[in-house]
Structure formats: C-alpha cells, structure tokens
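Shown here is a partial selection of chains from the complex, left in place.
Letters are used for the chains, namely A and B, taken in the order the chains are written, and counting of residues starts over at 1 for each.
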Amino acid sequence: MMIDLLQIAAFNATYAQTIDSDALEQWPTFFTADCRYRVTNIENEAAGLPAGLIWVDSRDMLYDRITAMREANVYEQQRYRHLVGLPIVKSADRANAVAETPFLVVRTMHTGETTVFATGTYRDRFVVEDSKLLLAERVVACDSSVTDTLLVIPF
Amino acid sequence: MMIDLLQIAAFNATYAQTIDSDALEQWPTFFTADCRYRVTNIENEAAGLPAGLIWVDSRDMLYDRITAMREANVYEQQRYRHLVGLPIVKSADRANAVAETPFLVVRTMHTGETTVFATGTYRDRFVVEDSKLLLAERVVACDSSVTDTLLVIPF
C-alpha cells in the first residue's frame, strides 16, 4: 500500500505529542538508524547553506542530544506545544515518501506567559522499515533566522 | 464501521467552529447526557489531582454554564479561534474511541490585539449514540497553570 497523507499526518501527530509530553527518550525512535536530522532556517536553505544549527547523521546522535538535555536540565523549565499542519506529499510509493509540512510551536513559561516560539516547515523523507513508517531525513526549516534558543529542544 | 481518525477530526472541527461562531447553545449537543467535562492543567493531571478548574458531570450542567455566561455577558467582549490538531487515536471500535488531540486558542480583543490564549490537549472518550458520535468525556488539559480567565469560555 502506498504511503499516504493520512499516514504521514498520524505519524506527525504522534511525533509532536511525544515531544510535548516530555517523553523525549522516545523521540529518536521515529527515525532510522542512519537518519539525517537538521535544524536550519529558510533563508539559509534558500541560500544553499546546508549546515544549519544542528546537524545530526545518526539515531545514536539523537539519543546523545536527549541525554545532554536531561543533564543540562534545560527542557523542563518551560512547556512546548506543537501544532502541525497537513503534509504536502510530493512523492510516495510503498516504501518511500517525500513531504513538506508546516508547524507552529508555542511556548508556555512558568509564569503562564504563552508566546509563539517558532514556525516553519518539516522537509521530510520517509521510509518503511519492518512495516513501520520512519524518518530517514527531517530538515526543520524555521521561518526565523534568530537562533539563540533553537539549539536546545527537539522540533 | 470503526470510529476513525477522520471522523474524530471532523467532529473536532465542527465542535470548535460552534464555539468560535458564538453558537454556544449548541455546544452541549456534542456531549452525552451523562458526560464528564473537565478543564484542568497538565501539571495537576500529572500530579493526580483530578478536580481541575471546572468539573461537570452532565450535559444539563453544560447548558447551565452557557446560560450563566450569557447572563454575565462575558464571552462577547472578545473573540476566540480554536486551531485543533489531528487526534491520536489510542483505541477505537464501532461504539467507543479514546483519543488525544492538541489545541491552540487565539484571542482577539476589541482593540485588535491578538494573542495566544491557551494551548493543551483534549483527552477524550467518544461513544456512538443513535449513529452519532458524542463525547462521553472531555478532559481539557491546558499547558499553562495560570488560571484566572480560563473559567469562563468553553474549550
């Protein structure tokens, strides 16, 4: 069966809820072992500067990031909420799909202050492994090029 | 036919539009007669404090809330807009479903000022009655624990 819009949308819903419920140790399980994960901004992408703020090329490195975050105790100081739009499926067959999906992340501080933290698109390459949809690549292209706080949380 | 993601998503879209278009008297019709409806925050939920800010255990009490709001003339002073994400369907059969769904509420004041009012998740138990999907239970778990204005509007 071909990978379809609803399957990708359901994947993204679970992915977002995993992050927002602070189940960060599950986050790397959405990726393949040799995945690429990159956080950048749209201006850099348009200019052909592929490096970005975060460049990861294996699932093990995603686990390392979470371990580092837990040690730094950074994530727990605020709460995030992802709202993920419907994907635009650019190509799909039974084993592979390419999609782009808009997202919005809202941050709530302990004081109760709630603000838009980031917006952008996921530019994804999905594969099916053992009947399971996984990210072979996720490029997180943020609309803002201001980068200070983007380094710490998973998108 | 099993209750599915699209059916729940369509339900939530209509539910949100009913509130945002100020058709508040229709809001209780999305619930069963003996429904549970609770507004709380994620910290309290995680701590096992189930009471929350609002605790309602019948559809009649939802009607009472709307009557009280109309008399207090509170809701009309600003405008709300719900953006509801896709549900994560945790279990479903022909007559029952359990789902969790992220939401975002934006508030627009008469001055035109537009801000993020609340984010969180709906934690829902659906049933089918007379071929109609209804909420047997909706727990609205807000990300913010700051509560002053949360008491007045339906989520």
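Convention: a residue touches a chain if its C-beta (ideal position, glycine included) is under 8 Å from a C-beta of that chain, and two chains touch if they have at least 3 such contacts.
All values derive from a computational prediction rather than experimental measurement.
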item	value
Complete-assembly copy number [criterion: all chains share one sequence; 2 shown]	3
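To be clear about the criterion, only the chains that are shown with their structure count from here on.
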item	value
Chain A residues touching chain B - in the complex, by the definition given at the top	6, 9-10, 12-14, 16-17, 20, 79, 81-84, 104, 106, 108, 111-112, 114-116
Of all residues in chain B, those that touch chain A in their complex	5-6, 42, 83, 85-88, 100, 102, 104, 115-121, 143-146
